[in-house]
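The complex appears here minus one protein chain, its other protein chains still in place.
Naming follows writing order (A, B and C), and every chain is counted from residue 1.
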Amino acid sequence: MEEIRRITDKIIKFRDERDWKQFHNHKDMALSLVLEAAEVLEHFQWKSQNEVEEHGASFKNEIAEELADVAMYLFELADNLGINLSEAIENKLEKNAKKYPVEKARGKHIKYNKL
Amino acid sequence: MEEIRRITDKIIKFRDERDWKQFHNHKDMALSLVLEAAEVLEHFQWKSQNEVEEHGASFKNEIAEELADVAMYLFELADNLGINLSEAIENKLEKNAKKYPVEKARGKHIKYNKL
Amino acid sequence: MEEIRRITDKIIKFRDERDWKQFHNHKDMALSLVLEAAEVLEHFQWKSQNEVEEHGASFKNEIAEELADVAMYLFELADNLGINLSEAIENKLEKNAKKYPVEKARGKHIKYNKL
Partner (left out) sequence: MEEIRRITDKIIKFRDERDWKQFHNHKDMALSLVLEAAEVLEHFQWKSQNEVEEHGASFKNEIAEELADVAMYLFELADNLGINLSEAIENKLEKNAKKYPVEKARGKHIKYNKL
């Protein structure tokens, strides 16, 4: 079995053992995804470029936990919606490759519609 | 090679072909993770429970794209920080299992410190 | 002096006494605005409609503190950018009145471009 499916099954098992499906409607799942992403971002608040680098190294374990929280909501929400996340990423990468052709996008952080 | 590693390699390749590493500091990556998660959430804004379910089904492809965006920032940020996301999730699931014992947490949406 | 100006002056005084202007670039201010808004939202995570109402009443003081945090970043950021917030709201209300004419928008939570 593929890795994301295998991990998602563990997350679902954890949830179902606690009878939490009743709370995991798409809206609260999406809301929780934002809240966990915000906890990742909080690590870098007020920090200069150098401090960001340094903090990323020193607090690797703490940030790993926050990223895991994001991943768990992401994998479960995708599954609840019947979305194959792996396929969705492949499709989006292909779409982005068209929106951001290498020769036009190289070295620029500009939205595709302004390239 | 495991699935997340394989997908992450594609994301990195996409980024490096465009010379975008220079913009992908941890702070902007975390900030972008929040912005993409917010785009997922926007799908469910103002919607009642029934409308949320219905929208999730009707806009599956659109939401899949937003989830893919979250996943791409998540996988790359983890990689930039030297974090093995798969391991991080396993560790967090174990930790959560202790914080939320089945018999105490079943059917409740309460923070572990208030159980 | 008008109320928002008067409050903003206090916020600026608080900041300058601590020599924090150096950290309050627009990016970190906007980032902090998001993080504080997320703390407001966290109050309502996983809660049903009834629980949301109840929680809003029982935790009024705690939520007031979070809203104050949002307001403080909002007022200061507007000021840093040379924006008159009061005027900006008046302008936006006028613009919204055109985007959402009463007869078309009544009782609907739909984006103006889909009305």
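Here is the rule we use: contacts are C-beta pairs under 8 Å (C-beta built on N, C-alpha and C of every residue); 3 or more make two chains touch, one makes a residue touch a chain.
Since this is a predicted model, take the numbers as computed values, not measurements.
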| item | value |
| --- | --- |
| Touch residues of chain A, complete complex, unshown partner | 31, 34, 46-47, 109 |
| For chain C, the residues touching the chain missing from this view | 2-4, 7, 10-11, 14, 17-20, 22-23, 25-27, 30-31, 33-34, 36-38, 40-41, 43-44, 47, 49, 52-53, 55-56, 60, 63-65, 67-72, 74, 77-78, 80-83, 85-86, 88-93, 95-97, 100, 102, 105-107, 109 |
| Residues of chain B in contact with the chain not shown | 23, 28, 31-32, 34-35, 38, 41-42, 45-46 |
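By definition in this document, only the chains that are shown with their structure count from here on.
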| item | value |
| --- | --- |
| Copies chain A and chain B touch via same or different residues, half shared test | same |
| For chain B paired with chain C, centre-to-centre distance based on mean C-alpha positions, whole Å | 26 |
| Whole-Å gap separating chain A and chain B, where each centre is the average of the chain's CA atoms | 2 |
| Where chain B touches two or more other chains, by residue | 31, 34, 47, 109 |
